[in-house]
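Below: one structure in structure tokens.
In this view, the complex is presented without one of its protein chains, the others remaining in place.
Letters A and B name the chains as they come in the text, with residue numbers starting at 1 for each one.
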Amino acid sequence: MFIVAEFIVLLSTNLILMQALGTSTLFVAAGNRKNLLWTAITISVFTTAGSGAAYIVNKLLPSGAADLTPLLYTLIIGALYILILAGLYFAGGDLFDTAKKYIHLSAFNCAVMGTLFTVTERAGIYTSLDSFFGFILAGAEAGTGFILASFILTAAYARLNSSKVPAAFRGGPAMLIYLGLISMAVYAFR
Amino acid sequence: MQRNVRTDRFIWIDIMITLLTLELMEYFYYGTRAVVLGTVCVGASLAAELISLKLMRRRFTADDLTCVSDALIIALMLPAAFDYKIAAAAGVFAVVAAKNVFGGRLNMIFSPAAAAYVFMYTSWKNQLLMFTEPHVHTGVFEKAGSLVSSASHAFNISGKMDLSDFEILMGNMSGAPGAVSILLLAVAAAVLLFRRSISAGAFIGTISATVLLAAIVPAAVSRVDSVKYTLVTNMVLFAAVYIIADRRIAPKRDYFAFFYGFFIASFSYILTLTTAKENSIVLVSLVFTPVALGFRNLEKRIETVEQEELRAASLTVGEEASVDE
Partner (left out) sequence: MSKKKTTVFDGLISDNTVLSSLMVISPVIVCANSVQNAAALIYAFSAITFISVLIGSFVPKKLPYAAKTVIYAIISSIVYIPVKTAAQEFFPEVITRVGIYFPLLAVNSLIVLQPQTKFRSMKRTQMIPALVFYILGFDAVILVTAFLRELFASGTIAGRVVDMDTLVSGLGMPFGGFIFLGLLCGFYRAVRSAVRRENREEADSDVHSS
């Protein structure tokens, strides 16, 4: 029961299926199964760490300065982006070369920035979420949702790009309709 | 190849015969309007299939008639007094958005009927879940006088059903006309299973999970009632036969198909129990499409490995034979 309930929550709050956040990134990464998994994991790191930092920024920001929020969130993601790249660079080895493309792809996109805004919005509604760990958890949940969406897309990837699909729909358009139909069924749960 | 084509056509004929029998029962309970509704749905689907195949520069063949069975499945899930325009839209949606944009029958991803049903569920839920009583015949161009909610709805809310077993078996209860004729559905399931026209694994998986969960976590006061009523309500039997066990969608190997059906039924049972969501099995079957695709990908990999092993073994035998010579 608990697992099913959690699965429904994960689906019905999914940032791709319900909010279309990070869909372009998902399509770019979907070309390769390894790419997709690593991108999804990197995005999860950004959403989790970014949400924690967003909590601190929200608490420090005066109430009259809400328009500065996007700028501050951009600074958070920018700082994370540079820090992770620098950390990997100084760690040495092949890791930097392998991971940098995923980091470039994952840092500034709607999935990460959208999560920070969504988590903040939800914390405004559900006060139980309005804590540092609540933000971290919500960020991790959003990242997990992205991973789930990437699995959903991976399962059909070969068929959506098959030569049997009409050329006009092959790839992106077929992926959009596929996600749309899954999203439609999830919406019907609500 | 030739044999596959013939098998596909026999499967279609088997399914069509069972669907037409259900349609006949619908005519008996709801009159001509139900048949006209089915015809509208089939006509719209067929037209959409012809036009989209022409746009795809493909020839229409006898195999493309599967759109007719899909349209009939859709029609059997609709209330008899349902709006013709919406039924036609659902038929077109099933063919275009759920099938042909992905390459048609050669590259099936979703069950067209399930996708069309969910499409209507999200936009016209109130119309879709309100039914005329059995034996109330609405005129072909008339609007239904009084509508009632389904017996499934009453069971989901109260855990009770005020109907005799005979009435349930004969389909004399309010609900989607094709999905309430339990006796006919049971016979159809047996025939289709015997003829291997539906996936036995997926069907048995669905029924097993439903029975198991209905017994362990009963939805009614007694476990027997819970099992009995859970099987006959919320389109469980209908979806198990025509949507989940659809050979075009379900995994090919029976044990994978069993788990596919088992997951869908478990998930939908819990969903129905916790949210009283009507006909959730159809919604869940659409959400679980990636699971079917995942199983199919796995099967393909297993087949490749098996073929490679066979090839390696035959090569080894060949080498040994040449050494012996």
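Throughout what follows, contacts are C-beta pairs under 8 Å (C-beta built on N, C-alpha and C of every residue); 3 or more make two chains touch, one makes a residue touch a chain.
It should be emphasised that the depicted structure is a prediction, and the values quoted were computed from it without experimental measurement.
Novice: Using the document's definition of touch, tell me which of A:T74, A:S131 or A:S163 contacts the absent chain.
Specialist: In the full complex, the listed residue that touches the missing chain is A:T74.
Novice: Hey, which of A:L36, A:A107 or A:I152 is the one touching the hidden chain?
Specialist: From the options A:L36, A:A107 or A:I152, the contact with the absent chain belongs to A:A107.
Novice: Pick out which of A:F7, A:F151 or A:Y187 touches the chain that's been left out of the picture.
Specialist: Hidden-chain contact among the options goes to A:Y187.
Novice: Looking at the whole complex, which of B:I11, B:C41 or B:A97 touches the chain that is not displayed?
Specialist: B:A97
Novice: May I ask you to list the residues on subunit B that touch the chain which is not drawn?
Specialist: That gives, for subunit B, the contact residues 55, 83, 85-86, 89, 97, 101, 119, 122-124.
Novice: Could you list which residues of subunit A touch the chain missing from the display?
Specialist: Subunit A touches the missing chain through residues 17-24, 27, 67-71, 73-75, 77-78, 81-82, 85, 104, 107-110, 113-114, 117-118, 121, 166-169, 172-177, 179-181, 183-184, 186-187.
Note that in this section only the chains that are shown with their structure count from here on.
Novice: I'd like the Å distance between the centres of subunit A and subunit B, where a centre is the mean of that chain's Cα atoms.
Specialist: 34
Novice: Which of the residues in subunit A end up touching subunit B in this complex?
Specialist: Result: residues 1, 4-5, 7-8, 11, 151-152, 155-156, 158-160, 162, 164-166, 169, 173-174, 177-178, 181-182, 184-189 of subunit A touch subunit B.
Novice: Give the list of subunit B residues in touch with subunit A in this complex.
Specialist: Residues 55-56, 97-98, 100-104, 106-107, 109-110, 115, 118-119, 121-122, 217, 266-267, 270-271, 274-275, 277, 280, 283-284, 286-287, 289-291, 293-294, 297.
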